[in-house]
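Excluded from the complex is one protein chain; the other protein chains are retained at their positions.
Chain IDs A and B follow the sequence of writing; residue 1 opens each chain.
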Amino acid sequence: MRHVMRILAIVFAALVLAALQSTTPPYAMLTGPIRTAGHQSDTVASATLSLAIEDISNARTIEYEHFGKAMKLETSGVWVVIDARLQAFRQTMPIRAATLVGASGRCYRQSERAAGAPDSLAAKTLQPGLPTTGIFIFELPEDETTDMTLVVSEQYDPQLQDEVSVKLDPLVAAPQDQLDLGLNGD
Amino acid sequence: MTEPDKAKASGKWRTRFLAAVGGITAALLSLGYSVSKQNATDTVPKVGVSTLIDAGRWNVSILKASSGPDLPTGLSVSPGLKAIVVEMLLENISSESSNLYGDLVMLSNFPDTQKPHYYLLRDRSILWDLQPRMPEAVAAVWEVPADLELPPVLEVRVQGVQFKPRDNLYAAPGWFPHGDVAQVSLPLSASEPGNAR
Partner (left out) sequence: MAIDREHKKRLFALASLPVLVVVAVLINAARNIDDYRHRIEADISKSDAALDYAGATWSLSQIRLIGDGRDTEVRFPGEMRLIIVRLSATAIEQIGEGWGQCEVGLVDGTGRRWLPLDVVLSHDISRDLAPADEPLDGCGITSLNPPAPGATTIVEEKFVVPESAVASLSLRLSVGPLRPAAIAFPLGLDHS
């Protein structure tokens, strides 16, 4: 009888430990981003920053001038250019991370190919009290553009920092052949 | 000796015997494991030129190789150096943009072990992120001394990575090295100066 009780106790302890282990929240989740979500028509604001979409355009080719050099960037998919208005509430912060989550759920980071484009928000720094406008540029396959969410944060993979996301309305216009983004660095 | 003492002594011997057996078994197992691993690395599948290779995070087809003084940007390498350019079609098949292709290919019949620089042929510029589901023609470039004798056929090894939904440290999803997945024998042609354009 004592033996049986002992075995039962061990089995029970093993079950409890297994349950504890399988339900432990992973560290990456505990220290993950603090998310705020909204729709394209809203200004989505967290405690430290806000994001409002002003315009979205899409194109097969984007063109701009970078320090006197004409740049013409083509893509096998489409370019999506988002005009946004950002504001920091508490402290000076750069916005290094912008991602479009496409229709398939895949994450498309803002294109480094177009990093030199004029008015790029990636090159700006937000100062409290001074709302900042500019563009984010993405490159993605056309079938991803039917359902997109823009996700913005200070850095990629934020930990215990704000991450603001905006669900975008479906694009109605077919992509333009060319989109001229103007001059940069005169 | 009394009876309990005898029992104790024989128990001691049994313990030592079991420990010895355990130790030897462990040594044999680890030896066998490393031998089998050695064999495994020698049996990397040989894959033809322009064949699609599944490297986990990447789908890659190795296309051609050349050596010469020009970089894919159209500029020349520094004096005293030449460039080995391996062109390939590279697709990111993971769920997010990535620039972690640095360990994807290496030259196994070549003393130079540094990582290559990658260029995006579409823009003739340095390659940054590759976006998911958007294959691009890219070039991996090794810069080597100009007087170095090059083999006529490059052996290109493609290294795979494997997705783990939870890593051991942070229980976070991630990609981890998974050994060589393919080897491609690639004839090396010499490109003339100015041909990169």
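Convention: contacts are C-beta pairs under 8 Å (C-beta built on N, C-alpha and C of every residue); 3 or more make two chains touch, one makes a residue touch a chain.
Because the structure is a prediction, the values reported are computed rather than measured.
Considering the intact complex, the chain excluded from display touches A. Screening A:A14, A:M29, A:A47 or A:L130 against the full complex identifies A:L130 as the residue touching the chain left out. The missing chain, though absent from the display, is touched by one residue of A:T24, A:S41 or A:Q91; that residue is A:Q91. Across the interface with the omitted chain, chain A contributes residues 89-92, 127-130.
The definition used in the following text is that only the chains that are shown with their structure count from here on.
Within the complex formed with chain B, the residues of chain A that make contact are 24, 26-29, 73-77, 99, 104-109, 111-113, 115, 139-141, 144. Those residues of chain B that touch chain A in the shared complex are 95-97, 120, 122-123, 125, 128-129, 131-136, 166, 169-173.
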